[in-house]
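Right after this comes chain A.
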Amino acid sequence: MSLNNYLFYVILPMLCLAVLLVAYRFFKGPSIVDRVIALDLMITIGIGIITIYSIMTKQSTFLDDAMILALIAFLGTVAFSYYLEKKEEK
Partner candidate 1 sequence: MTDNYIILPIIAHLAIAVLLIFFWRKVQIQRYISVLGSLLVLGLSIGLFIKTWRTGYLTMQAGNWQAPFGITFVSDVFSSTMVLLAGMAGLAVCIFSSVGISRHRIQYGYFPIFHFLLLGLNGAFLTGDIFNLYVWFEVIIISSFVLMTLGGKKPQIEGGIKYVTLNLLASVMFLTAVAILYGLTGSLNMADLSLKMAEIDNRGLVNVTGLLFFLGFGIKSAVFPLYFWLPSSYHTPPSAIAAIFGGLLTKVGVYALLRVFTLIFIPDEFTSTMLMAVATLTLLTGAFGAVIKRNMRMMFSYLIVCHIGYLIGGLGMYTQAALAGVIFYLIHDIIVKTNLFLVSGIIYKIRGTMNMDKLGGLYADYPKLSFLMAIVFFSLVGIPPLSGFWPKIYLFQEGLATPNAWYLVVAMIIASFVTLYVIAKMWADVFWKDRPAEEAATEDDFAPMKRYHRAVLIIPVVMLAIASLYIGFCAEHIATLSQRIAADLKDTAPYIKAVLGREIIKP
Partner candidate 2 sequence: MKSVILRTASNYLLPLLLLFSVFILLRGHYNPGGGFVGGLIASIAFMLHAFANQLENTRKLLRYPPGALIPVGLAVSLLSGLAPVFAGQPFMTALWFSAPVPIIGLVGTPLFFDIGVYFVVIGITLTILFNISENIL
(Lines give C-alpha, C1' and ligand atoms only; values in the text may rest on other atoms or scores of the structure.)
Protein backbone atom coordinates (compact mmCIF):
# COMPACT_ATOMS: atom_id res chain seq x y z
CA MET A 1 0.00 0.00 0.00
CA SER A 2 1.51 3.23 -1.07
CA LEU A 3 1.76 6.15 1.27
CA ASN A 4 -0.79 8.12 -0.63
CA ASN A 5 -3.34 5.36 -0.58
CA TYR A 6 -2.76 4.79 3.08
CA LEU A 7 -3.27 8.42 3.84
CA PHE A 8 -6.27 8.63 1.61
CA TYR A 9 -8.04 5.47 2.65
CA VAL A 10 -7.06 5.21 6.29
CA ILE A 11 -5.80 8.38 7.84
CA LEU A 12 -8.09 10.91 6.26
CA PRO A 13 -11.27 8.93 6.96
CA MET A 14 -10.22 8.59 10.55
CA LEU A 15 -9.57 12.28 10.86
CA CYS A 16 -12.86 12.96 9.20
CA LEU A 17 -14.55 10.68 11.66
CA ALA A 18 -12.86 12.58 14.45
CA VAL A 19 -14.05 15.89 13.09
CA LEU A 20 -17.54 14.57 12.75
CA LEU A 21 -17.51 13.40 16.33
CA VAL A 22 -16.32 16.76 17.50
CA ALA A 23 -18.88 18.43 15.32
CA TYR A 24 -21.49 16.32 17.02
CA ARG A 25 -20.39 17.75 20.32
CA PHE A 26 -20.47 21.20 18.85
CA PHE A 27 -24.03 20.85 17.73
CA LYS A 28 -25.18 19.09 20.82
CA GLY A 29 -23.69 21.57 23.22
CA PRO A 30 -25.14 21.60 25.75
CA SER A 31 -23.44 24.69 27.05
CA ILE A 32 -21.63 27.30 25.10
CA VAL A 33 -18.29 26.31 26.58
CA ASP A 34 -18.73 22.86 25.10
CA ARG A 35 -19.20 24.41 21.74
CA VAL A 36 -16.16 26.55 22.17
CA ILE A 37 -13.87 23.68 22.95
CA ALA A 38 -15.43 21.65 20.18
CA LEU A 39 -14.74 24.48 17.82
CA ASP A 40 -11.19 24.69 19.03
CA LEU A 41 -10.69 21.00 18.57
CA MET A 42 -12.23 21.11 15.13
CA ILE A 43 -9.75 23.71 14.08
CA THR A 44 -6.96 21.71 15.53
CA ILE A 45 -8.03 18.63 13.63
CA GLY A 46 -8.37 20.88 10.62
CA ILE A 47 -4.68 21.57 10.97
CA GLY A 48 -4.12 17.85 10.92
CA ILE A 49 -6.22 17.35 7.83
CA ILE A 50 -4.38 20.12 6.06
CA THR A 51 -1.09 18.56 7.02
CA ILE A 52 -2.11 15.20 5.63
CA TYR A 53 -3.47 16.86 2.54
CA SER A 54 -0.23 18.70 1.97
CA ILE A 55 1.63 15.41 2.17
CA MET A 56 -0.78 13.83 -0.26
CA THR A 57 -0.51 16.62 -2.78
CA LYS A 58 3.16 17.27 -2.08
CA GLN A 59 2.36 20.92 -1.66
CA SER A 60 4.17 22.32 1.33
CA THR A 61 2.37 25.59 0.71
CA PHE A 62 -0.61 24.29 2.60
CA LEU A 63 1.46 24.07 5.75
CA ASP A 64 1.39 27.83 5.81
CA ASP A 65 -2.33 27.63 6.20
CA ALA A 66 -1.88 25.16 8.98
CA MET A 67 0.42 27.62 10.68
CA ILE A 68 -2.05 30.44 10.45
CA LEU A 69 -4.75 28.20 11.81
CA ALA A 70 -2.59 27.27 14.73
CA LEU A 71 -1.78 30.86 15.49
CA ILE A 72 -5.12 32.38 15.27
CA ALA A 73 -7.55 29.79 16.52
CA PHE A 74 -6.28 30.76 19.91
CA LEU A 75 -7.66 34.25 19.55
CA GLY A 76 -11.10 32.88 18.91
CA THR A 77 -11.07 30.83 22.07
CA VAL A 78 -9.80 33.74 24.09
CA ALA A 79 -12.53 35.91 22.66
CA PHE A 80 -15.19 33.39 23.54
CA SER A 81 -13.99 33.02 27.08
CA TYR A 82 -13.91 36.75 27.32
CA TYR A 83 -17.50 36.82 26.17
CA LEU A 84 -18.53 34.29 28.75
CA GLU A 85 -16.91 36.14 31.59
CA LYS A 86 -18.35 39.45 30.52
CA LYS A 87 -21.76 37.99 30.05
CA GLU A 88 -21.57 36.64 33.56
CA GLU A 89 -20.42 39.94 34.95
CA LYS A 90 -23.42 41.70 33.57
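These made the cut because all candidates are chains of the complex that A comes from, given by their letters.
General observations
Basically, contacts are C-beta pairs under 8 Å (C-beta built on N, C-alpha and C of every residue); 3 or more make two chains touch, one makes a residue touch a chain; residues count from 1.
This is a predicted model, so every value here is computed, not measured.
Only one option in 1 or 2 touches chain A in this complex, and it is number 2. For chain A in complex with candidate 2, the touching residues are 61, 64-65, 67-68, 71-72, 74-75, 78-79, 81-82, 85-86.
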